[in-house]
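Only one protein chain is missing; all other protein chains are in place.
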Amino acid sequence: MRLADATWTDVRDADVDVAFIPVGSTEQHGPHAPLGTDTLDAVAVAEAGAAAYEAATGEGASEVVVAPPIPVGVAEEHRAFAGTMWVSPDTFRAYVREAAESLPHHGVDRVVFVNGHGGNVEALAEVARRFSRDPDHDGYAVAFTWFEAVGDHAGDMGHAGPLETALLRATNPDLVREDRVPDAREGAAARWGEWVSGVNLAHDSDAFTENGVVGDPSAGDAERGRELLDLASDALAELATAIVERESI
Amino acid sequence: MRLADATWTDVRDADVDVAFIPVGSTEQHGPHAPLGTDTLDAVAVAEAGAAAYEAATGEGASEVVVAPPIPVGVAEEHRAFAGTMWVSPDTFRAYVREAAESLPHHGVDRVVFVNGHGGNVEALAEVARRFSRDPDHDGYAVAFTWFEAVGDHAGDMGHAGPLETALLRATNPDLVREDRVPDAREGAAARWGEWVSGVNLAHDSDAFTENGVVGDPSAGDAERGRELLDLASDALAELATAIVERESI
Amino acid sequence: MRLADATWTDVRDADVDVAFIPVGSTEQHGPHAPLGTDTLDAVAVAEAGAAAYEAATGEGASEVVVAPPIPVGVAEEHRAFAGTMWVSPDTFRAYVREAAESLPHHGVDRVVFVNGHGGNVEALAEVARRFSRDPDHDGYAVAFTWFEAVGDHAGDMGHAGPLETALLRATNPDLVREDRVPDAREGAAARWGEWVSGVNLAHDSDAFTENGVVGDPSAGDAERGRELLDLASDALAELATAIVERESI
Amino acid sequence: MRLADATWTDVRDADVDVAFIPVGSTEQHGPHAPLGTDTLDAVAVAEAGAAAYEAATGEGASEVVVAPPIPVGVAEEHRAFAGTMWVSPDTFRAYVREAAESLPHHGVDRVVFVNGHGGNVEALAEVARRFSRDPDHDGYAVAFTWFEAVGDHAGDMGHAGPLETALLRATNPDLVREDRVPDAREGAAARWGEWVSGVNLAHDSDAFTENGVVGDPSAGDAERGRELLDLASDALAELATAIVERESI
Amino acid sequence: MRLADATWTDVRDADVDVAFIPVGSTEQHGPHAPLGTDTLDAVAVAEAGAAAYEAATGEGASEVVVAPPIPVGVAEEHRAFAGTMWVSPDTFRAYVREAAESLPHHGVDRVVFVNGHGGNVEALAEVARRFSRDPDHDGYAVAFTWFEAVGDHAGDMGHAGPLETALLRATNPDLVREDRVPDAREGAAARWGEWVSGVNLAHDSDAFTENGVVGDPSAGDAERGRELLDLASDALAELATAIVERESI
Partner (left out) sequence: MRLADATWTDVRDADVDVAFIPVGSTEQHGPHAPLGTDTLDAVAVAEAGAAAYEAATGEGASEVVVAPPIPVGVAEEHRAFAGTMWVSPDTFRAYVREAAESLPHHGVDRVVFVNGHGGNVEALAEVARRFSRDPDHDGYAVAFTWFEAVGDHAGDMGHAGPLETALLRATNPDLVREDRVPDAREGAAARWGEWVSGVNLAHDSDAFTENGVVGDPSAGDAERGRELLDLASDALAELATAIVERESI
């Protein structure tokens, strides 16, 4: 159930097992991919994951609520690139956590943050822990980042690179500027960050990529995108099953 | 320019006069209208307002950036109704303000919050003031609520009543459950709140409306919705012109 | 009972129905009216309202506690005028709310904020809601602004204009500089703010008034002030009766 | 100049050397003295101190602004006694500091907090330091507590005891319930707190005083009160002279 | 039991009466004494106090947990001197309080902050009160500053002066640069601060001491240091006994 499209009576009458909250970002994704990439990808995975979960548990037996996506995240690292929006980690955590806390108020006490942005990972993990330990409600949450749950593909991640571009090609093809992909590829960095002794010295992305891209955006076609969507949504459905069954935190 | 669909190079290359940030809510809108009503309406008005502004200033002369909508607002007053999400006013203000502050960082220093929810009005006014007085950037912002800028219609506002339902009928007709409108109408309150000496005694909406509706949702057809959209978007375009020209705060 | 003048044993022994907390401001009120106008007016209305309430409920039957006034409010909009003091809305809300929370600790769980300053209105409404929803005590509060409860007079409000000056003439005549009233009138703005599309573009008052005055301060004599006081205090007593009787929030 | 009674033009036209901000408390002072004792005393000392300063510097040469008193302080230690109001130290510090920061905005950059309550001492010292080190303005502040500046009398302080009662007898005699003084004296503690190894074990006052009084309230008549007022106001004037002349913090 | 050296099973199996949390500072102590003086002294007193307490209550009967020391405190007043570290009072209070709150979680609900730095005194007193009043746990805490509990010696305190240097000579003699003591003495101030009307005008220490020292560091030999250690640790043991026995706060 897409929460924004449902009515309050729909939610009241449904048998909801778990909620997915897509969490994105509005940030540079090179010259070829839209600023909303992370949000679009998070929504696509959340909706496909909900369908997979509902299919697995049987027609009408139970439902997944998919909340509207959080559009602005922890993305100050891309501030050198026009159009990038961000909030501080403190504010991001508060906004996501409080929004999520509305759900146990209505009896929906299992929550997965379905994340599309690397810069949100740490903050969402912290939100999930705090939410789960909160003595004021019975909620339990975990944070899931789709590109960490796509098997061997994960090693190709980059930024606006093979995986993200492929997923867009499968789900939002009109938003990929194919004519700019050669340029995007040429100006791309091979790797995220500048590393010494296991530490990334570069706090901002413009220190290592001129056009914002990391990895080769031509290395992922729509077919690969569909495969990524299947892998991620299956993993998400499996995760949902596990947390619905889990008792302790 | 819809920011989420644009690339960072698009933003860099554009001549942007002003940004619109749609601000919605995910909250009960009776048995007939979706939880996302306020967000949908804010987006519709922001996009139509941007088109009106751009049309008025001439082809390609300048552009309006329309940010992705903020989906969860100050809506605790509806907490009794399933599916309603909210954050505290403090967190809402911080999230909106910090997201907006990304824009002057990129040289976009005129911002209008295009709001679709009554509960956000006070908080957004405060954000606009603080943003405009901030000595750390040159930004200037104002808060615009679409249903306060529709002339004489404004008196019919209610909640999930004539105006909001009409605007949905014009912009998102599939999301209005027409078959439930008679029930929605029957259980509706005539007026928002319980008033004594000019003060609303009812902090939560379930104190005065059984199904969440205020006003008659059958009193606004799609035609009226189109008229509302025209009125609101013209008012927004006019406002944008005024703040782009304005110098002091 | 004026709380500051009573002893703790007086409070312990009284049968207190409700507390009034006057909330003012220390801010410019033109060349003719004192910086403390809003505080003086709030105190005058609170005390007259308490008398009216006590008279209505019968001699000694029950009492109203009138707290000492909060002297500095949300008034940054007047910062261009010397002597104006202000705090941030966050700090104002915290101070007022925490001070009020002392009262349910002593069993006084009905509170009215009696406000004299337009800039405090939004913040006090928020405090009243949060106070009333707080699960840690049984308190219930509402915010009352005297010049919104004076019938048709309300349309004349302005700033340091007819109503405020009239009320001062009735309650604190020595503090009105009658000799400066002609100047005050001459340099006054006709209306608060600069409006486009239902939005005030002027965040600070010096954008539209040269001497800080809005409205004609000579248009309200002491007689009118006494009428305002009667109207406001009767409205406040009625409000108090309503919230004392009210059960849910 | 009493700020609340002055107009903004008065402040603009004055030659102001320093501002005094009286800081009080609304808290139990035994069965015989009012809850507002600390505020009343702070105001009395601030006004007498201002007069002493102005007299010393010569007629019209320069002025002291006396702000309206802060009425609620750090007084949770008296929460067991009805009518006591308090805010958290965090909120108190923010409120006092921000209110004071309005003054350097108008060019008044020397501030003395004139304090009447022991529980505020630590918090005000912290505010004064932070205010003075703030790189955003040129303000410099110190915190003065009247009963620490009365020579040998200081040893008799107590609570609602000899000194406070005497000062009230000199300045607000109608508010002392003389008929309850014998009872007040009888139920009084001899000393504030319960001490072991230089540490007070009693965080709340009801642990050691049954009626809230510490010290003998009959041991200070109006004459002693006048002497206290002279001592404290002279000390305050001397302090003001010193900080007006001081350059570094 | 030194907590950092113990295992969790040791703590589980022990009969713990009370915890001591040493609180120090990393700040200038003249040219002759180390920046860690306050931490070293707090640890020395806490450990000697624990031994004294355990000796008094009998072998193995009960234990004192000595937590690892808090190394950075409220010391901005020494910021002019190289190497001084500090945090804001707000952050200091939060860090100490939250760390302490771990202890009642494990059933250790009596806590003494054993402090070695004057700048921490006010903040720790506030932490102790808030900790003790917290309705979420049964903890009760007090703040103890060693140099306030050494009888008549206390009058000699200064800064990096007789007492602190003496205690170091007794406990950490290698860290006292004896060859620099003559210089330290020569450049020392006689008294902490610059006082007018009972108020210290100097918020920062470089306003009154050129090399950071207050008092004569040659006036306290190791013997005096041992006496100080005995006095302070006996006082601390006595305090611990009192709070372990105490019921109300």
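A, B, C, D and E are the chain letters, set down in written order, and residue numbers restart from 1 in every chain.
Just so we're on the same page, a residue touches a chain if its C-beta (ideal position, glycine included) is under 8 Å from a C-beta of that chain, and two chains touch if they have at least 3 such contacts.
These figures come from a predicted structure and were not determined experimentally.
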{"item": "Chains in view touching the one left out", "value": "A, E"}
{"item": "Touch with the omitted chain, as defined above, among E:130, E:177 or E:246", "value": "E:177"}
{"item": "Residue in contact with the excluded chain [from A:4, A:48 or A:128]", "value": "A:128"}
{"item": "Positions on subunit E where the hidden chain makes contact", "value": "3-12, 26, 28-36, 39-40, 65, 67-72, 79, 81-88, 90-92, 94-95, 98-99, 102-103, 105-106, 175, 177, 180, 211-212"}
{"item": "In subunit A, positions touching the absent partner", "value": "76-77, 89-90, 122, 125-126, 128-129, 132-133, 142-145, 148-149, 196-204, 207, 235-236, 238-239, 242-243, 246, 248-249"}
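Everything below uses one rule, namely that only the chains that are shown with their structure count from here on.
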{"item": "Common touching chains of subunit C and subunit B", "value": "none"}
Residual chain clusters - subunit C taken out, nothing else repositioned: A, B | D, E
{"item": "Interface numbering overlap (same over half, different under half) for subunit D and subunit E", "value": "same"}
{"item": "CA centroid of subunit B to CA centroid of subunit D, Å", "value": "48"}
{"item": "Residue list for subunit B, restricted to those that touch at least two other chains", "value": "90"}
{"item": "Chain contact graph, described as a line, ring, star, complete graph or other shape", "value": "line"}
